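This part shows chain A:
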Amino acid sequence: MTELIDRPPLADQPPSPTAELLRVRELGVAFGERVAVRGVDFALGAGESLGIVGESGSGKSTTALALLRMLPPGGRITGGAVELDGQDLAALPEEALRAVRGQRIAMVFQDPMSSLNPVLSVGRQLDEALRAHGGRRPRAERAARAAELLELVGVPKAADRLGDFPHQFSGGQRQRIMIALALAHDAQVLVADEPTTALDPTVQRQILRLLARINRERGTALVVISHDLGVIAETCSRLLVMRDGEVVERGATARLLTAPEHAYTRSLLAAVPRLDAPSRAAGNSTPGAEPLLVVRGLAKAYGPRRRRSPALESVDLDLHPGETLGLVGESGSGKSTLARALVGAHAPDAGSISFAGQPLDGRRARREVQMVFQDPYASLNPRLTVGRIIAEPLIAHKVGDRAQRQARVAELLEQVGLEASAAARSPREFSGGQRQRIGIARALAPEPSVLVCDEPVSALDVSIQAQVIDLLARLQRELGLAVLFIAHDLAVVRQVSHRIAVLHRGRIVESGPADRVVTSPEHPYTAELLAAVPSLSPATSGSLL
Partner candidate 1 sequence: MNAFSAGSGGPLSLPAISRRALLRGSLAGAGLLALSACRSAADPSPGADAVSGGAASPRRGGVLTVGVGVDFTPALLFAQSANSLLQRLVFNTLTRYDAQLQPQPELAKSWEVAADGLSVTLKLREDVTFHSGRRFTADDVVFAVKNLQNPVRSAQLRSTALTVADFRKNGDFELTLVLAHPVSNLFDLFEFMIIPDSQSVEDAVAGTRLVGTGPFTFTDRKPGSSLSFARNEKYWNPGRPYLDGVEIKVIPQAETLLSSVRTGQTQLTYAVRGKDVATLKDDERFRITQYDTGAGAFYIGANLSFPEVQDKRVRQAIAWAIDRDRLVQQALGGYATVSSVPWPKSSPAYREQDATRYHHDPEKAKALLREAGVTSLSLPLAHSSDAGSTAVAQILQYDLKQVGIEVQLQPVDSPTMQKQLISQSMPALWTLSHSFSQAHPATLAVSAYPFNEAKNTSKFSSPAYTAAVQKAWNRSDADSPEAKALYQQVTDLLLDEQFIIDLAIAGLVEVAGAQVRGVTLNKYSYLNLDDAYLAG
Partner candidate 2 sequence: MTTISLPPAARSRSGNRSRNRYVAGLRTWRGVTGLVLVGTVALAGLLAPWLTGADPDAQGPQALAAPSGAHPLGTDDIGRDLLSRVLHGILTDLSIILTAVPAGALTGAALALLAGTSRAADLVVQRLFDLVLSFPGLILGLAVTAILGPGRWPVVIIIALAEVPYFGRQLRAGVLVQREREYALAARVGGAGRARVLLRHVLPNAVDPLVVQGAVALSAGVFIEGALSFLGLGVRPPEPTLGSLISGSVAYLDTHPVLAAPLAVTTALVLGFTLLAEALNRGART
């Protein structure tokens, strides 16, 4: 399909003789006084692929945006140069820069939903991208080209879908469309900022494949920014590790994975959960014999009476005291619905939930079954102090008086590894990981015996992930909690769970001991999931290229 793409005639754009298509020199970026990026320096040859990895706040995304000089308001390039074919973009006047953007260097953004214009049809948006450069071309020709591009990025029945709007596509397809836009003028450099975050593993893999193929077949130089080493390891030949706005280590992917030199790189690698590592749950606690929570034939559907769309078909589950049950499923599998049903947030349409023998009514559920949420920001009321947030359940259940509650709050904060003084502060003042700890403390307040964790770590950096997971393990050890650990990342799930259940289209398609499910899956879907997990073994590094 390479033939489909007409490379721009040599005249108006000589391919660079040097290996250095893109040369970044001592790049520095600051927001007001705060320095975000300092002395970043790298070169990229045509057809090369470079990964920039780092945790939140490391300045990787800022670097990416700085490449096209598209920093958010307040941000400015304080020094250095971004040379594309020897032409310094950092110094280019706005109009000239516009001519470069999208034509010679293009970008793929993180969140495809918000990055696509909701009220313009995909065809229109592609058309916009096409007419942005290279003179006026007849409408028909542009339309044909738009269809080609959609085809190229693997959107089925491309021609028919030009009239559709972003919200009518799946997450993965939207990201493909983003890529198609970036390819409109067959740019020499493609910068992808967190291209697969918030996508399901299987989809993520497809997108990465696509990027790799573009890089391979079209010789487009690729810069991939991600917090996920796995993602980068498989798509990029070279790696850049950033931290606090600086590059701490650089080199060939394989080498970096096997022999990291910088301590930070090492800790980063260590923190990444490996799928091949066996479950640690057994060493943590031994589940009781009698199931504590028994779910039978649970079903729930949404939407208006006529066209109800089922979220849960029929789910059977057993959760034993002291046990961690890992629940794996992709978006739309109904895992969140299940979680909400368990904590009594909404009543199921059919089926039963029984707790220690008796059916679980709302009141009881709110004491015995508590929940840890995915989003550590949205799940804490910004108007309350940490203390109040944690005390709320106590107040709701009329536990103790003011003083006693304060004492309890302090105790809980200690328990989750925060200082008691945190109680007086506002949740805003805390980082994601700390907020998640606060969330956990709140969940523990009414002394539940079951903890439902809905993607508790997926929004956190790997190092923080590890900390939170350890915390949960410790709490289970100390309190003998039964934990339902819902996540899409199989590696994490295997690490923490005694047993794993795989949820697909509202049904449990497979469940069994954690290690068994991972090593010898019985259901094809499980196998598919496993295959999608990016691995860090040097063997597979750059495997997609």
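These made the cut because all candidates are chains of the complex that A comes from, given by their letters.
Simple rule for what comes next: a residue touches a chain if its C-beta (ideal position, glycine included) is under 8 Å from a C-beta of that chain, and two chains touch if they have at least 3 such contacts; residues count from 1.
Since we're looking at a predicted model, the values are computed, not measured.
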Handout entry: Which of 1 or 2 touches chain A - same complex, any copy
Key = 2
Practice task
Within their complex, state which residues of chain A touch candidate 2.
Solution key: 55-57, 61, 72, 110-111, 340, 343-345, 366-367, 370-371, 373-375, 377-384, 392-393, 395-397, 417-419, 427-434, 439, 442, 445-446, 459, 461, 464
